[in-house]
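Here it is, the structure in full.
One protein chain is absent from this view; the other protein chains keep their places.
Let's turn to subunit A:
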């Protein structure tokens, strides 16, 4: 008996009583409400109306705020586009001439990396500094730089200034602006020269030893014995760097020339 609520002889409802409760119109209305698409319901107009008003207000606000303060916007653009200040500070620091110094007592690999870093910084400095004096800038020649590199072993001819181009101001060792430098060439000594009237006044030699990177400085365009010994101690395929090469362009004016990099060979 517990499972169900058993009703014995419950009073019966008459058909009239049941039929009285029939209401097809209400049923139809309820059906239409359920089946009515959202676009036809009052909610649709409410939601879309509110959204439209919101968009309009947003648009008006944006328009008015942007038209009243153009100078603020311009200032913001300038702030966003201006370069970082640190870059200039770094370049100024590197400009100072460095005496012979040991950069670090580290492993050769790390020293090499350190040296490259120093070199890059100096390169950046070089790039940022106007090393060419207006008077000495000569028009670009049609002959490309690569063609000049193809004949590095040609004897230097200062009168060859006539083929002047921007490479004429480039320092060279035995006519080469890079690539391989033979041990025999080092043993025979060499000078750093240019194809133009510019005379090299001083330069730095950077070599990487097992004790760290070493920098030698000389106030002439010639190799010193100390430098020569340091280079000869380097093995074949080692790299040597000539940095901070200062040149005299005449009239007491100095300019910094492009750095050099050579790989040692037999």
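Simple rule for what comes next: a residue touches a chain if its C-beta (ideal position, glycine included) is under 8 Å from a C-beta of that chain, and two chains touch if they have at least 3 such contacts; residues count from 1.
Just so we're on the same page, contacts and distances are computed from a predicted model.
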* Asked: With one chain of the assembly withheld, which option in "Sigma-70 family RNA polymerase sigma factor", "Carbon monoxide dehydrogenase medium subunit", "Branched-chain amino acid ABC transporter permease" or "PepSY domain-containing protein" matches that chain's UniProt protein name?
  -> "Sigma-70 family RNA polymerase sigma factor"
* Touch with the omitted chain, as defined above, among A:28, A:51 or A:222 -> A:28
* Asked: When the complex is taken as a whole, what residues of subunit A touch the one chain not shown?
  -> 1-10, 13, 15, 18-19, 21-24, 26-28, 30-32, 34-35
